[in-house]
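Only a portion of the chains appears, each positioned as in the full assembly.
The chains carry the letters A and B, assigned in the order they are written, with residues numbered from 1 in each.
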Amino acid sequence: MAVDDKTCRINIQVQSDDFDLGSEYSRLRHQADNPGAIVSFIGLVRDFIGEGTEGEQSLTLEHYPGMTEKALQDIADRACSRWPLSGCTIIHRVGKLVPSEQIVAVLVASSHRDAAFSGAEFIMDYLKTEAPFWKKQQAGDQAEWVVSRASDYQRASRWKNSKH
Amino acid sequence: MLTVRYFASLREALGCEEENITLEQKDNVTVSDLVGLLSARGEPWDVLQDTGQVLVAVNQSICQRTQPLHGDEEVAFFPPMTGG
């Protein structure tokens, strides 16, 4: 198959396994055509309760298999059509995670640094509001579903009103 | 036959992960009609009417409640996403 050098190479992965930023960066760097800039975002599990709280903390990520991959692909496609991106990787973990573990990686390659930064922010903003993932926090024997934040919706909506 | 799926806190609140529903009427049916049918079961099912707390996807794409249903779709209900 002939390869179109102008295509944005999109890698989407939804997995329970951890990922390695160095490997993902190397892959994108060599796949993308003559990139001048690569922006990476990594989201990690924070200690979500104060010190002194007892019991093991964990975060369990549920998702909607099938729709998740479709939603992430759609977000990546929109980013690639809005900015001149040469490659983009989205990895999101599911299952049980503990504090300091990695949850999500977004890597964006472009010949322009502003496009790489904007593309990565755009993908993160829409990932938070359109990709079917749900977090449940557990601390000791207390479990509760994380509630979505209005600020995430505000961040996503800013892209509708701005050109970049 | 519709496949109806529930996720996350909604799945837990309803105590249901997936069910099959056959629409009696096949024409001019929308997601809203399905919600009406399910809400008629009473608590806790009436939470489905809350459009701020419950989102809908038909065939794995987010949609409005005005979305038509032909009777063979996968319909999913879930709370606002909290990934990332």
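Things to note:
Note that in this section a contact is a pair of C-beta atoms (placed from the backbone, for glycine too) under 8 Å apart; a residue touches a chain by one contact, two chains touch by 3 or more.
In this text the structure is predicted, and so the values were computed from the model without any measurement.
Stoichiometry of the full complex in this file, given in the displayed chain labels: A x2, B x2.
Operating definition for what follows: only the chains that are shown with their structure count from here on.
Annotation: 27 Å between the Cα-based centres of subunit A and subunit B. By the touch criterion given at the top, residues 5, 7-9, 12, 57, 60-62, 76, 78-84 of subunit B touch subunit A in their complex. Those residues of subunit A whose C-beta lies close enough to touch subunit B in the complex are 43, 61-64, 66-67, 70-71, 92, 103-104, 124, 127-136, 145-148.
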